[in-house]
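Just passing along the structure, written as structure tokens.
A single protein chain has been omitted from the complex, and every remaining protein chain is retained in its original position.
And now, chain A:
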Amino acid sequence: MSPKYAQRITPGARVLVTGASGLLGRSVAARLAELGYQVSTLQRSPSGLSSVREVRGSLTDPDAVRAAVEGQDAVIHMAAKVSVSGRREEFEQVNIGGTERLLDAAWSAGVDNILYVSSPSVAHGGSSLVGVGAGPADPQRAEGHYAQTKAEAELIAESRAEVGMKVLVMRPHLVWGPGDGQLTKRIIDRAKSGRLPLLGTGAPLVDTLYIDNAVEAFSAGLLRLPSIAALPVEQRRLVVTNGEPRPIGELLMGIAAAGGAKPPRLRVPPVLAKGAGAAIEKIWAVTGPHADEPPMTKFLAEQLSTAHWFDQRHTQRVLDWKPSVSIDEGLLKLARHIRRTGKVV
């Protein structure tokens, strides 16, 4: 049976991964190649992967996009502009325009299996999330250019189901681990230079996703994409986490310790409730705009001062997947990696 009508997309199938220069995209592409998929990638800078067909270019370049999707069975769309700063138009061009362009090209080329990689932030504002599921993307509620444009793009991707495309949305939450130059490296660097004060109680429960589990979850998502995409819309949006909510303070201390940094001291400023978001933002503040940064905005800062954890029952059931690396095991792996290589990335 041709992949177009199969219930599964099995090794051997041709898969395009966009945004393969980031940790997650690169790892997923490498893993799929390892599993026997014929992997192509589309990104601006070299991916450093050897066993893939690499198309260099931007989502804003119609020719590159057309060339990349040609002859594919499925697309994993991970590329996005995630910078902290920049004008709204730039986000719109890449995240909304780029996604539309990719979807159009795929449709023209007869590629109808789409795995759209999104973020839980598309559905929520800054409030506390306690064991919630994956609600619909809502550009009105999402905060910041990144989340708002990703929300728009997710709605566009979801709407393509109406013309017969098979669309699965996966929303990983806070990916970390060896090779992560953003969250993981930043925490360790700051802890080492003594600039990681833990403000507040450090108690809010936060879900994260260890990189290896993320890769396995995306592999599982690709494999079962056609059958999951046949479910009602609210069941084909999957927030993906380790399913182990932990106090944010404990996670930060654990990552810092894995990097050999002294555990940061916990500080409880007298007036906390109000300025929490802004205060924590300072920890995450970046020095200047870089491409492909995680969205270290006030929004993320708020996320980290309130609870952010999710109901994983549906995700694990439909993916038939469970995280194989626990957070504690992940921290040990990270520590071993840093000891061996001397660095995070």
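We take it that a contact is a pair of C-beta atoms (placed from the backbone, for glycine too) under 8 Å apart; a residue touches a chain by one contact, two chains touch by 3 or more; residues count from 1.
Everything below uses one rule, namely that contacts and distances are computed from a predicted model.
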Have a look at "Carbon-monoxide dehydrogenase medium subunit", "ABC transporter permease subunit", "Aldehyde oxidase" or "Alpha/beta fold hydrolase" and point out the UniProt protein name belonging to the hidden chain. "Alpha/beta fold hydrolase"
If the hidden chain were put back, which of A:Ala67, A:Ala109 or A:Val130 would touch it? A:Val130
Quick one: say which of A:Pro120, A:Gly221, A:Gly243 or A:Gly259 touches the chain that got left out. A:Gly243
Which listed residue, A:Leu223, A:Met253 or A:Leu319, touches the chain dropped from view? A:Met253
Would you write out the residues of chain A that touch the absent chain, in ascending order? 128, 130-132, 200-205, 243-247, 249-250, 253-254, 257, 263, 265-266, 268, 272-273, 276, 305-307, 309, 311-313, 316, 326, 328
